[in-house]
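Remarks on the structure that follows.
All protein chains but one are shown in place.
Here the chain labels run A and B in written order, and each chain numbers its own residues starting at 1.
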Amino acid sequence: MNKDTFKNTKRIEASLKKRYARERRFRLYGQLAVLTGFVFLFILLFDIVSKGSPAFTQQYLKITVHFDADSLGLGASPSEEDIRQANFSGVIKASLRDMFPEVTGRSDKRQLYRLVSIGAEYDLRDRVLDDSSLLGERKDIWLLAHSEAAAYLKGQVSRDIPEAERKLKDIQMDWLDTLRDDGRTRGSFNTQFFQYGDSREPELAGIRAALQGSFFTLLVTFLLAFPIGVFAAVYLEEFAPRNRITDLIEININNLAAVPSIVFGLLGLAVFINFFELPRSAPLVGGIVLSLMTLPTIIITSRAAIQSVSPSIRQAALGVGASKLQTVFHHVLPVAMPGILTGSIIGMAQALGESAPLLMIGMVAFIMDVPGSVTDPSTVLPVQIYLWADSPERGFTEKTSAAIMVLMGFLILMNALAIYLRKRFEVK
Amino acid sequence: MQTSTVFLTLLALCAVSFFVARHRSRLVGMAGGGLTTLNSLPKHYGYMAALWAGLPALALFVAWLVLESTVLQRLVVVTLPAEIQAMPPSEQGLYYNQLVAYALGNVDASQVSEAQVQGARYYSELATASKQLKMLLVSAVAVLGGLLAVLRIRPDFRARNHVETIFTSILFICSFIAVLTTLGIVLSVLFEAIRFFQVIDISDFLFGLQWSPQMAIRADQVGASGSFGFVPLLAGTLLISFVAMVIAVPVGLMSAIYLSEYASRRFRAVTKPVLEILAGVPTVVYGFFAALTVAPFLRNLGESIGLSVASESALAAGLVMGIMIIPFVMSLSDDIISAVPDTMREASLGMGATMSETIRKVLLPAALPGIVGGILLAVSRAIGETMIVVMAAGLSAKLTINPLEAVTTITVQIVTLLVGDQEFDSPKTLAAFALGLVLFFVTLMLNIVALYVVRKYREQYE
Partner (left out) sequence: MEGSEKMTALEPTTYGAVPEEAAGLDIHDHTDVSDYKTIGSPFVDNPKMSARNVNVYYADKHAIMDVSLDIGENEVIAMIGPSGCGKSTFLRSLNRMNDIIPICRVDGDIKLDGEDIYGTGQDTVLLRARVGMVFQKPNPFPKSIYENVAYGPKIHGLAHNKAEMDEIVEQSLRRASLWDEVKDVLDKPGTGLSGGQQQRLCIARAIAVSPEVILMDEPCSALDPIATARIEELIDELKERFTIAIVTHSMQQAARVSQRTAYFHLGKLIEVGETKQIFTMPSHELTENYITGRFG
């Protein structure tokens, strides 16, 4: 061992402790970073799920309803039209008064009426339309609770909050306690959430219209983006000559993939709505805009899938005299299809979660009716979430989270499908 | 539905052309001495006829759909009373829309004038005629096209090549749509932005320190200068993006380093997809999370330590945006760091460097250009992100670098200016397009630079 190395060994030994400490610290930073990501993900999911799950139960109050023909304003044999016009709201109010005879003051009465949802009167109307023998009867009926009352029954509002700071007053809580003690309250799975469109009343609002809108929009997106994307990928991979135009196309595709989505919204507004005068708020325009947005994703992944097809397949087909086009469509594309589908599903999932460009083309309208075609005004699930998130009522916060859960459910399904396809593809 | 009827008819005509042509080509072939005398298979003649029948008719159909409403409006407006025709275009448009709404039965008679009722009647007649004519013409073109193709069937006609040429052109058009999209974006924002700059001086827009578009829609203040200053929006955008990067870059980069250099393969295989879930969460969900969970949390936290935090603070929006970008930075850095050759690692470790020394002194410096490129892409993402800021950032344009205050961003203003019913010609609406132009230009520059840097970096090690 010469002098140099001996001196060096001593120096290195002296520095080791510090360097190992630094190594451990660096490693720890790495672990912390990964952990941070996990924690953020957990908080996000936990926050959404804990806020959203109560929305999947709907609260009902059992009210003894007297279908009094007089208070309904109906004669002896009312027509359907008469029943539609009848004063069911008055009947509910009277029934509530009957159940709580001690309530006398005007404002107290108004508070009492607010235990039951506005939707309850339509429920009663439909019951009578179904079965007119109900008229004149006195019957216990489960009526939908108002969202504030429901929140109390679900334990989301506590009496500890000063009365002035909450919408539900002490006296209403007393009534609800009475009803609960009598076994006159009930929570059940909220099927209406999946059956109704938007509403001003949180307890009546549902995602059906938005789901249908999303379906139509994605349908248009898929019908446009999938064939165009696959054709474009086929052209660029198999036919495109190396020239300026091809380079231009490739540069454009790469850049479009990184253009902010809202810019596509501006394009949709200026070109499709103002220039071509297509209908505003329609899934048709939304679908076109989203298809332009997802095209780069589909083209890029389809190209990768086509590229990965072994050249021997091409040579074999060309060797037996198939034309280039036949080779591609009969032999290359079927092999590349799982990869192409994977990319397309991922592109569709992006489109399903997208909202910014749709705001631009007017898909933010308040839509109660379920759209029936691609030209009807409609909204989509993410935009519905945006609209509800803006509403101040507590009931809507819950609905927002629930809608997010549904949206995320669809996204997970789509991604799982994509992963499944990719796995099968890899096995081959 | 009218449109789909025409479409189905067209499809049916294509199918008929296909079968007729296939049949005729067989006959021609047999007459010439057997199917082998044909240049192409019978089905190729069929395809050819179907394309000839379908394509021109489809083009006509689409053109009709696009032009129909404009032509109808022209035809109806000339029959309207003179004073209506003298109206400015926007008022005339409203008047006409009401007329159409009445004709379609969406508005009852009490809301429209006598002239409109008459116009509506004429409109209905024209619309019906147009529908019938459309159906007739589209069918005629289809039949004609199909017939022409069928008549051209001869044994020496190279139908397969003919069909393939047409098909290759279709493929080319599909890929050219990418170029058209870019062109459409540029033209649509540029055109409207130019109209905006005719009203508002471009230097006022680029260098103005005041942004208050609300003032400008009042009639007496249209074009009031100084209220369309873009600087505060840019500052707000950059502030929020900066906060996002402060979160995303260290966490994303360190995660990538840990997962690629330290973690076991198994840990990596599980962890990476889980963290990438963050990238798949829709932005509207992040917006909700930012506005209803993070922002109130930060405000309460600030209160408890005596800081005043705005309820729509840049910090909340930036923090959540940062979370969103973590997986983006992570994947990009991972790719980039993996591209550094293993021989670098060996050289450094072989001299007795620890792993962290190797990473900090060799791998990161070697990967730096690529990582910078990746971060530029992430910045471009942050600048263009819309939903998080629309839901969690403020509306008032404040020129500040304090992340605890509320600021607004370019994308927030675009949404605010365009959502709701605006007249299309007001500077307020046009301003959104000017902002869109700036946004497109800035992100385009960032992307081009970033993609170039990353490509150069990769080539270095290939």
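Going forward, a residue touches a chain if its C-beta (ideal position, glycine included) is under 8 Å from a C-beta of that chain, and two chains touch if they have at least 3 such contacts.
The structure presented is a predicted model; accordingly, all values stated were derived computationally and were not measured.
Undergrad: Of the chains that are displayed, which are in contact with the missing one across the whole complex?
TA: Contacts of the omitted chain with visible chains: A, B.
Undergrad: Would you mind spotting which of B:170, B:362 or B:448 touches the chain that isn't drawn?
TA: Going through B:170, B:362 or B:448 one by one, B:362 is the residue touching the chain not shown.
Undergrad: Which of these, B:237, B:313, B:348 or B:443, touches the one chain of the complex that we don't see?
TA: Per the contact definition at the top, the residue touching the missing chain is B:348.
Undergrad: Tell me which of A:13, A:102, A:130 or A:181 is the one touching the absent chain.
TA: The one listed residue touching the chain not shown is A:13.
Undergrad: Which residue numbers on chain A touch the omitted chain?
TA: Residues 1-2, 4-5, 8-9, 11-13, 15-16, 19-20 of chain A touch the chain that is not shown.
Undergrad: Identify the residues of chain B touching the omitted chain, counting contacts across the whole complex.
TA: Residues 264-265, 341, 343-354, 357, 361-362, 365-366 of chain B touch the chain absent from view.
Everything below uses one rule, namely that only the chains that are shown with their structure count from here on.
Undergrad: Any idea how many Å lie between the Cα centroids of chain A and chain B?
TA: Each chain reduced to its C-alpha mean, chain A and chain B end up 20 Å apart.
Undergrad: Show which residues of chain B lie in contact with chain A when the two form their complex.
TA: Touching chain A: residues 1, 66, 69-70, 160, 164, 167-168, 170-172, 174-179, 181-182, 184-185, 188-189, 191-192, 250-255, 257-259, 262-263, 271, 274-275, 277-278, 280-289, 291-293, 323, 326-327, 330, 352, 354-357, 359-360, 377, 380-381, 383-387, 390-391, 411, 414-415, 418-419, 424, 432-433, 436, 439-440, 443-444, 447-448, 451 of chain B.
Undergrad: Per the contact definition, I'd like the list of chain A residues that touch chain B in the complex.
TA: Counting only chain A, the residues touching chain B are 12, 19-20, 22-23, 25-27, 29-34, 36-38, 40-41, 44, 47-48, 51, 227-229, 231-236, 239-240, 245, 248-249, 252-256, 258-264, 266-267, 269-271, 274, 276-277, 292, 295-296, 299, 323-325, 349, 352-356, 359-360, 364, 373, 382-383, 385-386, 389-390, 397, 400-401, 404, 407-408, 411, 415.
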